[in-house]
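Take this structure first; my questions come after.
For this view, one protein chain was removed and the others were kept in their places.
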Amino acid sequence: MGLNIKQIRSDFPILSQQVYKKPLVYLDNGATTQKPQVVIDTIRELQESQNSSIHRGIHYLSEQMTGRYEAARETVRAFLNADSANEIIFTSGATGSINTVAFSFGEKYVSAGDEILISEMEHHSNIVPWQMLCERKGAQLKVIPFNENGELKLEILDELLTKRTKIVALSHASNSMGTINPVKEVIEKAHAKDIAVLIDGAQMVQHGEVDVKELDCDFYVFSSHKIFGPTGSGVLYGKESLLEELPPYQGGGDMVDQVSFERTTYNTLPFKFEAGTSNYTGAIGLGVALEYLHSVGLEKIASYEKELSRYTLGKLARIDRLKIYGNAANRISVFSFLLQNIHTYDAGLILDKMGIAVRTGTHCTQPVMDHFGIDGTIRASLVFYNTREEIDVLAEGIRKTMEMLS
Amino acid sequence: MGLNIKQIRSDFPILSQQVYKKPLVYLDNGATTQKPQVVIDTIRELQESQNSSIHRGIHYLSEQMTGRYEAARETVRAFLNADSANEIIFTSGATGSINTVAFSFGEKYVSAGDEILISEMEHHSNIVPWQMLCERKGAQLKVIPFNENGELKLEILDELLTKRTKIVALSHASNSMGTINPVKEVIEKAHAKDIAVLIDGAQMVQHGEVDVKELDCDFYVFSSHKIFGPTGSGVLYGKESLLEELPPYQGGGDMVDQVSFERTTYNTLPFKFEAGTSNYTGAIGLGVALEYLHSVGLEKIASYEKELSRYTLGKLARIDRLKIYGNAANRISVFSFLLQNIHTYDAGLILDKMGIAVRTGTHCTQPVMDHFGIDGTIRASLVFYNTREEIDVLAEGIRKTMEMLS
Amino acid sequence: MTEYNKAQQDIVDEFSVFEDWLDRYNYLIELGNDLPGIDPKYRSNEYLINGCQSKVWLHADLVDGRLIFNADSDAIIVKGIVALLVKLMNERTPSEILENELTFIDGIGLRQNLSPTRSNGLLAMVKKMRLYAMAYQAKENQNKES
Partner (left out) sequence: MTEYNKAQQDIVDEFSVFEDWLDRYNYLIELGNDLPGIDPKYRSNEYLINGCQSKVWLHADLVDGRLIFNADSDAIIVKGIVALLVKLMNERTPSEILENELTFIDGIGLRQNLSPTRSNGLLAMVKKMRLYAMAYQAKENQNKES
């Protein structure tokens, strides 16, 4: 299928791990992805021989580390096809990125009576920051609903985009249903009414190419740890002209130009939004992860995953009393399902003991569960290092689980 | 001197590094500290064999990682002698911690006309968040000045603590002058007037024991990367009763209880303040760093550094035309100085080429530079792995630098 | 060894025959199925211990100085553990429950299920069982005094 899966799997040391003496079948990539050896080695090497604080130092180590940090920024810029490295802010993660925009954009542009539009399938990280903003400013949260397949009801989008709408915050792909949203269409419609759009790409970037210039989104966010990079790092892309106008989010070292008690001026982009000592090891590790992805090939990954998704859906469909939640035509390789009369927690416990790591619960998308009137689902989320054989193990595991529990 | 320095130095792989074919003399610990092998190995091991998202997963890896993350929280609790692990919030760093308090405490307790009291020697990270809060709320920033030795003028503290003062934010130790502030006295005086106190311990925790219960501070913050732990992680200690009352800072996964578009309720402490996927690798690495410190012995470290400080001051005093900025009686091993008629940037460039890593500039404390009417200083900041021999190299390097530049 | 701890040891011994995790779970599922569900009047929010991933309901009465527990869960494996806890603590005096430590959960390798981050309600349920014991003990002491 274009990918040398055996080679790829050997790049990720954890995948040859055993749990309870069974081979690990890691299907919890929606929560976090595993790291290739090259990322792990880079982090070790940085700490063993180059660690130093960046930007203000003129000594050798600092110089080297600064160079690598800024090179990582350039790698991210190229990955997203952004115009300028000034548009790439390193944050603590997707949640940190969204909170940055909710605060800074909110301070500048949102007042009482204004509206923020999100969707019914957002992750809590793309709901709660906007709720907090709305509460602070007296604004209103509006919601684009989805249909029984888990696809946005775009027919009412025009209605929802009102004169008071200031920003639309929408996931590129749903972490609980797997839906890929038609973000380009939403962005076009919003822009036609001069409304800004933030795209939460936390579940999209690891599955294929993303081009912020083509999308023309105003903000795009994702987490390093979900795209094979280290924890504690993430990205906020923002259009330069917009970022220029926003007030900073956090105050601290590196984000200032001149500080006095009477008057403080801020640094230029991207530093204005990077307060304090940045997680430079995380950012550099992320850069290496993106380079690794490039070396595998993003198009190849996308087509391999498409094939694997088809296989998975076929396998799951053949299991009686298994119901899938989220059947969008355009999807990532993330599958939520329920086994009739079986509690997800029980299923999770049993699958775990077979070495199968899936996630159970609400997946931080409680409104999606409420929509379907359920407490949670079992979720298998795959990336390009997963295989058909693993799906077979999952299907067999589900069968056994159902036997045990009925 | 109680420490086996040779052994200790061999625990830190970077210390045997060469730069420009000269042995590295790393005296930039105030910016960031180096990592012992045990921390580096732990991070590698976590990523190679255990990486998994925490808290919501019930599968084996998630379970293990959650256990280690919460054990790290307990290690931090014990390190600070806090009452409960609920009082320990993992953040992205000291800057993140201070911004959390400035926002959450500010939202709850600060209104127009109120006052925030900081000191003249604060790091930008403990100035700007409060300035931003003051601007948002129409509050006023007040400042405790320091005298020619770099010691706080406490005689006017009573005057500065007014009926409108809501919080005092003060560094435990100054990162540019080395002063250890009499924080206990300040806390007592503030508490006598029912004023909360945040202590910025970013430059203190790596130099000796800190006991938040004994200090009775309301908040205490520090960064992992300055105490031999990984980047991108930090700690916010807060008294449980106070943290309970504060609104959350960032919204996202893990910090909520129930989410609906109408009404969202928040998780209990400490999770209420940990939005999104936490930097669990960072937190666990920090825990290991603290255990390493304990194994060396915090008291031993403090007394070794005291001796090393005395030696350093003696050496520097013997250099003509060298002036030290910051001569507090009670100090950490951080030394700022200027060479007469020599630009700090020139000195930094030359020392660098001798393998000596010092920092030059304002050290993110521009008001301190303004106080002395200077543009910046050369700063040598030492920790327990530094040696007298390194100080000799520094002194000799300074002499050569002066020769070259005069 | 107290009788209470003997009972704990018995549970551990019973489990020791199962080498495989799935067998242990099968046994817990059996126990769960055998435990009569809670009286519907107690299957309400008032008696609910919300564990985010699974729910537990608990109620206790004091009859002749001994606690009678009535408990349930919506997840069957959790209900199996609930059954073990009820089996151990039922018809005990408050002081028996308060004076002995809970060790069998560790002994049968289910400690993870009582971790604070598990969100299955079990840890909260154990705490609640002890709280019931404390409350009834306090009440008894009061009655004696008056």
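Just so it is clear, A, B and C label the chains in written order, and each chain counts residues from 1 on its own.
Operating definition for what follows: contacts are C-beta pairs under 8 Å (C-beta built on N, C-alpha and C of every residue); 3 or more make two chains touch, one makes a residue touch a chain.
This one's a predicted model, so the numbers in the text were calculated from it and none came from an experiment.
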item: Shown chains touched by the chain that is not drawn here; value: A, B
item: Residue of B:I156, B:A192 or B:M404 touching the missing chain in the full complex; value: B:M404
item: Option touching the unshown chain, where B:K300, B:K353 or B:R399 are the choices; value: B:K353
item: Option touching the unshown chain, where B:G150, B:G229 or B:G361 are the choices; value: B:G361
item: Selected residue (touches chain absent from view) among B:T264, B:T344 or B:N386; value: B:T344
item: Footprint left on subunit A by the chain that the document does not show; value: 54-56, 58, 63, 66-67, 70
item: Missing-chain contacts mapped onto subunit B; value: 20, 343-346, 349-350, 353-354, 360-361, 376, 400, 404-405
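Here, only the chains that are shown with their structure count from here on.
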item: Of all other chains, the one whose Cα centre sits farthest from subunit B; value: C
item: Euclidean distance of C-alpha centroids - subunit B vs subunit C, Å; value: 46
item: Mean-CA-position distance for subunit C and subunit A (Å); value: 40
item: Distance between chain centroids, defined by C-alpha means - subunit A, subunit B (Å); value: 31
item: Overlap residues in subunit C, where contacts from two or more other chains coincide; value: 53, 119
item: Junction residues of subunit B, two or more chains touched; value: 56, 58
